[in-house]
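In this view, the complex is presented without one of its protein chains, the others remaining in place.
So that you can tell them apart, the chains are marked A and B in the order they are listed, and the count of residues begins at 1 in each.
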Amino acid sequence: MTLLNAAPRVITVGTGLLDEALRAQAVATVPVEWRPPLPGTARALERVLSDPRREAANELAVGRLVSARPHLVGVRRASEVLDAGTFLHAGPPITWERASGPMRGALIGAMVLEGLAADEHEAGEALAAGAVTLSPCHEHAAVGPMAGVVSPSMWLFEVRDDEHGGTAYCSLNEGLGKVLRYGAYGPEVLDRLRWMDRVLGPALAAALERTGPIDLRSLIAQALQMGDELHNRNRAATSLLLRELAPAVVAAAPAEAADVLRFIGGNDHFFLNAGMAAAKVSTDAARDVPGSSLVVAMARNGTDFGVQVSGLGGRWFTGPAGVPDGLYLGSYGPADANPDIGDSTITETSGLGGFAMAASPAIVRFVGGEVEDAVRATRSMYEITLTEHPAYQIPGLGFRGTPVGIDLTLVARTGLLPVVNTGIAGRVAGTGQVGAGLVEPPVEAFTDALRALADLSK
Amino acid sequence: MTVSTHARRTRAHVTGAASTAVRPVLEGQRRPARVLATFAEGVYLEVRTDVEPAVIAVITGEATRLPNSVLLATPLPHVTVGDEASVGDRVIDLGPLSLGVRRWWDPSPPLGRVDRDRLAQVAAVLGDPPGAGLAGDGAVELLADSCAKGWLLGVVTAAERLVGLGPGLTPSGDDVLAGLLVALRHLGAAAGTRRAVWLADWLAATVTYDARTRTTPISATLLHCAAKGEASPEVIAVLRGVAGRQALEPALRRLHRLGHTSGADLAQGVTIGVRAVLSLSGGR
């Protein structure tokens, strides 16, 4: 046994005195900066950590997450996949009564867009009366940024996981400024959505038939090395996607090609939605492993922040969505901000976004702070994740894989919550985007999930 | 003695670990010493004493733990060659530091038992180390042949020629002899080959007799250590590998990396020792 061959190198956890005593003997130590776990989690931690299934379950779950090979295979009209009379929305389940300004604005816009209401008043009344069924995107193999509202005439990216066979969807990105996902529903918003339904969707569908499946895993890996973190910065990824699509768009829809390409090229976030579908299909591959404490979804509806866990099926664990802290556009300020909203936290759940900030020094200009803050954020996330992504690497950290696979037990033990990059929506319906920044998830979503997992532990 | 009481009082007390080889000098009466050489990772102190080791290496964590070393838990003080120091009464006073020992390690840990089959197996795979300073030298060949035959006169003759042979602070000849001495002692004991231990005793007497006048002070001290079976952990690890107590290949690679040619020279000595113990344990 090698332990007895020489003075050991010691990891010390707990009182600094014992670490000092070893250092005084010239014994090499690595001190852990230990803190007690989050209040009220000790018993649950003990049960979950004692579960004999946990280690293998987490290995299996996170293994599936990082081995997923998402490919963009097509673009479809939502009416093809959506139940009639249903609108999808971001985050955990929400009712009209509890919905925030931007969520209401987006739903109103969708009602008008679909011809189910003549104006915003009629739409609001119909929605309050339950005229359409509201259901989370996440429960339909889909994700949507910000309000995440999907109605039948919207088009969706279709992403397939070549490794595990799953499929996930995400709407097409409308661009920045006054857009439906930020709760704006004015005429120019609806006009743009109609154009997307009439021109953009069919053109992209035809183009993708020509290109065949586009490997998003490799595209994301490249974009990370080009300075994107794939949540608040998608400039490189959008350019890479455009490069793949452009010839096919021209060939498939020559008459519309200029408009289509101008639209994509003019929106640095166009890739975000494809990336989110890729993240969704990857995290979905990690679902439903009994005993696993891996987080498979984090999502916000503008009112609640919800979490789903591999070992806990489709159950949501929620807490109040926080107001992001960041930079504001123009004269907007924190008072104009809506609480956190959107499914785009699926990027963080899959090891991108806030978790990959170190890959994206430029991001600090969107979310505030210094370059070191970005590096520190990524480094801290290794403390709460199960592994490092084999393909998604960060040049600035010596091509280390991004931290991926949030483990509930590590969140509770370290008290460290996932770092989330996000856009900030105006709180008044119809305002649109007011800024971008970082947001802290509510701790109870994680501790409640941990306790629920403890109840199921063996 | 130039170290005044006043100066001692102002020294910062620091601690570290030490090889038990330096214990007699450290726990003996306080003696003057001076800085013999300085490196990024250590300082050699020459102690005015007849007791060996007369040279003590004060080192940091990155340095090789020579059998005569004291490992500092703090950074090395800034001192220059010729600076006065003192060693004894359980402390080393060096520059601004007063160093006490909080841990002792054994530079000659017992190896356990090793059987002849294992030695034969190892001897078959042990090649000549790459980059040995005296590869092909006649005296080394004489040493190897004489050891294998247990021919004392040949061993002594070769050793006489090798002490101090080669450039540097630890000449290659000394390193080969040190590797051989440690291997004969430990493997001889481990294999129960009394003739190997007997040979080690004579070889030890030969090389230590006038080492202080034949080679550099640090090399002389290391020969004295080797004569008692004391070596750095890299050498001990190779012997453990030979005995089958840990993986041999990585241990050899780590040994080869030491110094300019020191590691390869030590390995060459160990190889000669392994073959000698094997051949001397033959006709049981």
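One rule holds in what follows: a residue touches a chain if its C-beta (ideal position, glycine included) is under 8 Å from a C-beta of that chain, and two chains touch if they have at least 3 such contacts.
Criterion: contacts and distances are computed from a predicted model.
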Which of "DRTGG domain-containing protein", "2-octaprenyl-3-methyl-6-methoxy-1,4-benzoquinol hydroxylase", "Acyl-CoA synthetase FdrA" or "ATP-binding cassette domain-containing protein" matches, in UniProt, the chain that is not displayed: "Acyl-CoA synthetase FdrA"
Who touches the missing chain here, B:R102, B:R195 or B:R254? B:R102
Option touching the unshown chain, where B:R65, B:H224, B:R245 or B:R275 are the choices: B:R245
When the complex is taken as a whole, what residues of subunit B touch the one chain not shown? 15, 17, 20, 23, 100-106, 109-113, 245
Since one chain isn't shown, list which residues of subunit A touch it in the complete complex. 1-19, 21-22, 24-25, 27, 30-37, 39, 42, 45-46, 49-50, 55, 372, 375-376, 379-380, 382-383, 409-410, 413-414, 416
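Assume only the chains that are shown with their structure count from here on.
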Inter-chain centre distance, subunit A versus subunit B - centres from mean C-alpha coordinates, in Å: 60
Interfacial residue positions of subunit A with respect to subunit B in the complex: 2, 5-7, 23-28
Which residues, counting only subunit B, touch subunit A once they are in their complex? 15-17, 61, 71-73, 102-103, 105, 233, 237, 240, 246
